[in-house]
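With one protein chain removed, the remaining protein chains of the complex are shown where they sit.
So, chain A:
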Amino acid sequence: MCAQMYYRGKMFGFVHLYNGQEAVSTGFIKLLKKEDSVVSTYRDHVHALSKGVPARAVMSELFGKTTGCCRGQGGSMHMFSKEHNLLGGFAFIGEGIPVATGAAFTSKYRREVLKEADCDHVTLAFFGDGTCNNGQFFECLNMAALWKLPIVFVVENNLWAIGMSHLRATSDPQIYKKGPAFGMPGIHVNGMDVLKVRAVAQTAIARARSGEGPTLVECETYRFRGHSLADPDELRDPAEKAHYAARDPITALKKYLIENNLATEVELKAIDKKIEEVVEDAVEFADESPHPTRSQLLENVFADPKGFGIGPDGRYRCEDPKFTEGTAQV
């Protein structure tokens, strides 16, 4: 649906779809409490949805409407939600990892220094294989292990960083091995199987919550579409794509549920239909939502808008009612 809307011009800029990687988001995030935090990258739509951000808010944000989770100011790559503790949405890879490490630090600080005994919030940092060659990743693995921070580093290894194969970019492609080098467990899991991911996630999250420290989890997964909707996706081998398409996590779970008599075809079809309705509703809502008004351009730049300084009349600029009406002129 996102792709369709993009090609119709309702969405624009860079849009990165998550098709194929759903097992990782669901497997991990559905185990979290509302107060736990998730930090993601630009491929964040599904992380937002899993964490509880309403579909309408996500779709509106993608359309750039004022009813979006970030009032249309962030866009596809910058989803934030204070209510659901989704701390972004970062365009630079690796950027979210120190931020997540900071969130974990705060959780520990609140419990041990500020004496909030029941603060056992866990943070999950999601990032890809390409990020594992970036300096920030290593710096945070070190500090998280050193200070035993309640964080789980989740690598969504989909083997490709835009057009750069993981094998061409990494001296030792087995990412989970980098955990023990820094003093934390490193686990590899089949990221196309939601139940396996969930099992590993349970252990890692429990470890973090009990104060034993971080874990590095490498989820072997795959993105069915290109890096973004602007990526022609010419470099990936069709055989590789077919191999992973056959392991579609959603289809696999369906099969498992039916084979183990946990659900019937009819029930699953009903769920499918319900999801379609949710998506249609989200699109309709986003379409009918208003664009941000002119005055929104200067809002939210500062938490304290006095940061815009004092105007020529000696009063703070933000107190002048006409302040929000002038824009691209200096």
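Quick note on the criterion: a residue touches a chain if its C-beta (ideal position, glycine included) is under 8 Å from a C-beta of that chain, and two chains touch if they have at least 3 such contacts; residues count from 1.
Here, contacts and distances are computed from a predicted model.
Undergrad: If you had to name the missing chain as UniProt does, which of "glutathione transferase", "Pyruvate dehydrogenase E1 component subunit beta", "alanine transaminase" or "Translation initiation factor eIF2B subunit delta" would it be?
TA: From the listed options "glutathione transferase", "Pyruvate dehydrogenase E1 component subunit beta", "alanine transaminase" or "Translation initiation factor eIF2B subunit delta", the omitted chain resolves to "Pyruvate dehydrogenase E1 component subunit beta".
Undergrad: For the full complex, which residue in A:A48, A:M77, A:A103 or A:C318 touches the chain that was left out?
TA: Residue touching the absent chain, from the options given: A:M77.
Undergrad: Which of these touches the unseen chain: A:G130, A:G213 or A:P249?
TA: A:G130
Undergrad: For chain A, which positions touch the chain that isn't shown here?
TA: 12-14, 61, 64-66, 70, 72-78, 90-94, 130-131, 133-135, 161-164, 168-170, 235, 291-292, 294, 296-298, 301, 308, 327-330
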